[in-house]
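With one protein chain withheld, the remaining protein chains of the complex are depicted in position.
Let's turn to subunit A:
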Amino acid sequence: MDPECSQLLPALCAVLADPRQPMVDDTCLEKLLDWFKTITEAGSSLLLLQENPCLVELLCHVLKPQDLSSRVLSFSLRLTGVFAAQEDCFQYLQGDSSLFVASAAGQLLVHILSLSMRGPAEGPPSLQADDWPPCAQKIVGHIEESLRSTATPQITQALNVLTTTFSHCHDPWTQVLWVQLHPLVAALLQKDPVPAAHSLVDLLLSVARSPGLSSSSCGLWETLAQTLSHLSPTQAGLLALGILKLQDCPQALRAQAFAVLLQPLACVLQATAQGPGPSGLLDSTAADSVTADMLLPSKAACVGLLCQTLAHLELLLPLPQRPCPWPQAPLLGAAVTLLQLCRGSGSPASDAGRQLCALLLGCVRVQRAALDFLGTLSQETGPPELVTQVFAVLLEYLRSPDSSPTVLKKAFQATFRWLLSSPRTPGCSDLDSHTLLFLRELLPVLQKRLCSPCWEVRDSGLEFLTQMTRRWGGQAGFRHALLASEVPRLTEQLLRDPESYVRASAVTAMGQLSSQGLCVPPAGPEHPGSQQKSLLGELLHILSTDSEGFPRRAVMQVFTQWLRDSHADVVGDTEQFVAGVLQVAGQDLDWEVRAQGLELALVFLEQMLGPPRSHCPYAVTPPVAAPAGPLTQALQSLCRVRLFEFAFRALFDCDRPVAQKSCDLLLLLRAKTASSSSLQEPRSSPDVASVEAALQRWRAGDQAQPLGDLEPEVVLAVLRSMDLEGLRGALAESSDHVEKSPQSLLQDMLATVGILGENEADCY
């Protein structure tokens, strides 16, 4: 520990020990703990405690019964644990009413158990529990007693301690521990309802995941199977997902777990089936036992279970160990059915189905979950008739006036994913005829959504349009359908939307449409006047006048992309374009706009000078003799667009990311020009001096004076004379460097309680 911190520590310990002091927040305590961890890892804890007696005083002080906050108590316990990990065993505390304290005590208990088993004794510990150290035996006894208790909180604590043990300790003794405790855990399953089910699930999964245990010999699989059948559907779902994620486990158990996971959806399919017979999700014997009763008792239970099931399956789908064969078709059917039930558009034949329909009608949560799930299912194909149903139900949701904005957004996302996965005609990358037909139905819906009174809807409509255009903008079928619709014109009108998010999305969408040549020229005599301005002009107007940052940032992104893609409006007079944009962006109050301006400058630079040679532009690269002529011309071009003035201003920007970006850009430029000998100029040129003087003033905060027209030689000379590397280093450390230091942390904490007269830390 450095002396500065040592000086501050006693005051801080006094503050922590004083219950009357206003408390520092949790984050500070966590940081403090992290710091102590790094110190103890680096050196001796004992030495640390000897050098800083205030720490020992603090730890002794908190043991006295008093009115300490549970935060400080928890912190002290954990700090003790940190020291204990190296030094010695401690007594333990458990069962405090505060969750933090109980959790910390639980962790401490695990540490102690683990340490005592590792112990000072020679050789590995005995695998006979009777021979374990007294401390370990006492702890195990305590856990056993808790597991036998009738009080759920006590059982929960015991289970949590065991969960932590099996997650962190993988030594052979853990297997002995499990064999010993297993009957007590299994006994919990005999109770109805099963107590502390959530913790029990956690424990069983942590045991199953533990490499220290040979699962087959400990009856674990049997217990898991038993637990699956005893828990309520909601609790069992979590366990089932955990089991299915396990790398190796018996096929029968996996099948059982998957059946548990699928059961709610099987119920849905069963309840809505037009005729008798298995739903296709579960085999007929399992399906017989499936009743929709589990879903029907209450709306809250039904919705909760369905949403959880959908989320679990969604997590499972992309995993390599997901069940095989994957019941894609019935799952698609279930998702479609759920969505129909929520809209009241399905027509269930049974009473159970009708009741389910009444429960789910208009339920936004299930709609969102089912749409997300449906979107995920697009990774796999399905039978054509089901895919048709998928598109039909998506269209129904996109059309429905009752779809809430969030549901609509999800519907757009799912639609895009299904469009992405729709089959393509071999040898042709265009959309197939079915998809084009769908698109023709979709575009009028999109048109209407772009006119929605709800801005969230307009916004998600525009995002969807941008995604579609980016993906299929070059394809004839899509282009034809889009140009035949009103969508491009409506999008253009949304550039003037009152909501800034919508304007930003409209800017992005128009940029994309324009890149693909999908902007419609101003319409004929019906729409006189207003649309005469070119899109470029319109976007420049937004960049220079829009009161909100989002649209301006979007414009900068579009411009950067246009420059990168050599957009037709840009290549006409690229220099004028870049100069115009940089001039406006340089004056923007939003740092992201200025940063994006540097991005655009970088693209221009690369187009003039070629791309950087390696990923790290500052790496020392062997000088390659570049022809001086083109380089001179390129630099002149950069000067004409006033790129240097923009970059130098940005270098002294009060927002660090802008300064960093500018620094990177200038370093790249310097590297690019390093090899050029023809542009070497003596450093003492009066022009160079005046520029350097101006830059000094800029750095000091006075940026009023412009640099004026610069010559490439002068720029290069200035660049060479600047300590850009140093600046880069300083920027990289900057305030964060100061703030992250332990000294700053201690100062902050003391300043909060007013011990330090003045806050000397660099507050960000």
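Keep in mind that, in the parts below, a residue touches a chain if its C-beta (ideal position, glycine included) is under 8 Å from a C-beta of that chain, and two chains touch if they have at least 3 such contacts; residues count from 1.
Criterion: contacts and distances are computed from a predicted model.
According to UniProt, the chain absent from the figure is "Integrator complex subunit 9", selected among "Retinoic acid receptor responder protein 1", "Ribitol-5-phosphate transferase", "Proteasome subunit beta" or "Integrator complex subunit 9".
When the omitted chain is restored, the residue from A:Glu51, A:Asp402, A:Glu441 or A:Asp573 that touches it is A:Asp402. Among the residues A:Leu59, A:Leu306 or A:Cys357, only A:Cys357 touches the chain that is left out of the figure.
Across A:Leu32, A:Leu490 or A:Leu669, the residue that sits in touch with the chain not pictured is A:Leu490.
Although one chain is not shown, part of subunit A still touches it, namely residues 344, 346-349, 353-355, 357-358, 361, 400-403, 447-455, 486, 489-490, 493, 496-499, 526-527.
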